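With one protein chain held back, the other chains of the complex are shown just where they sit.
Our next item is subunit A:
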Amino acid sequence: MIVARRKPAPPLLAAATGRRTVLVAGCKGCVAVCGVGGEREVRLLAAQLELAAKRLGQKRTVLRATVARQCDPGFLSSFDSLMEQAEACFSLGCGVGVQYMAERYPAKPVFPAVDTVFAGGSPAAGLWEERCRMCGECVLGETGGICPVSRCAKGLLNGPCGGSVNELCEIGHNQPCAWNLIYERLAGQGRLEGLTVITPPKDWSRAGAGVRSVVREDLMP
């Protein structure tokens, strides 16, 4: 899933200054699961925005709504009437949700209330870890199911750099060296000979800038 982090309050409150009616838009998808963008967080941000106005002796109406998925235009119509009243929107969706909101309501500013960070998972309560950088050319089959593009700090494809210490990555944070994990996984499967194969330079155009799209004609109307 997409993992995001709440932005700190001050820039959001600053963006709301002087706006009398704003919408806080949540999403029940990934951002709700990772605890930054669901109904509870909508309530919290709305309260912060109301309180900030009150402190300045101003009046502010904070509208709130949460949809199943902001990254799906089909769900956005339920914001329409609220956005008619609102001068601006604070979206707790991921970067995709924010963009779809901005596209649907081009006359009004939409501010992201979260920083979209990575595609990952939650191996333990309160912990989220990146597992995929969506490089467009998956190598997991050769690397024992461990992703060197996202888990090696340098994204190396041909084995470890010279900096690992005690099987930990040189950049610290007590993270294992991805290549050590790959080595152990492949050794366990008796597939070490795979590590002697030189992986050619990656086709980063598939990870590319510009819009990537996936087309499935069988699913089209």
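Brief remarks follow.
In this section, a residue touches a chain if its C-beta (ideal position, glycine included) is under 8 Å from a C-beta of that chain, and two chains touch if they have at least 3 such contacts; residues count from 1.
Please note the rule applied: contacts and distances are computed from a predicted model.
The chain absent from the displayed complex carries the UniProt protein name "Methylenetetrahydrofolate reductase", chosen from "(Fe-S)-binding protein", "Methylenetetrahydrofolate reductase", "NADH-ubiquinone oxidoreductase subunit 4L" or "Copper resistance protein B". For subunit A, the list of residues touching the undisplayed chain reads 153-167, 170-172, 179-180, 183, 192, 195-196, 198-202, 204.
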